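The structure under discussion is supplied below as structure tokens; questions concerning it will follow.
Complex shown without one protein chain; remaining protein chains in place.
On to chain A.
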Amino acid sequence: MAKKRVLFVCATGIATSTVVEEKVCEYLREEGIDFDADQRNLGSVPSIADDFDLIVATTQIPFEVKEPVVSGLPFLTGFGAEEALQKIKTVLAD
């Protein structure tokens, strides 16, 4: 099975997406889940979304994408982080 690819998105592509990526990557590593991660700004999404299996975003994605989008906000606020993580694990296990 090909390695899953996760795209982290925020408005600028360098700020909140980095913080979220580090937290999610740490969790998934601890769970023994292997995947590739990339980080982009919102504008890049339409052209690259199809290269990924999951998008984790701290900004709304106002585009039509086939991939599931999970909010990265819980990883900033600490609220709902467990549920968000479960959702991510489910998508990646698919």
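Here is the rule we go by: a residue touches a chain if its C-beta (ideal position, glycine included) is under 8 Å from a C-beta of that chain, and two chains touch if they have at least 3 such contacts; residues count from 1.
In the analysis below, contacts and distances are computed from a predicted model.
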| item | value |
| --- | --- |
| Hidden subunit of the complex - UniProt protein name among "V-type ATP synthase subunit D", "PTS system IIA component, Gat family", "ABC transporter permease" or "ATP-binding cassette domain-containing protein" | "PTS system IIA component, Gat family" |
| For chain A, the residues touching the chain missing from this view | 11-12, 14-16, 18-19, 22, 57-60, 71-73, 76-79 |
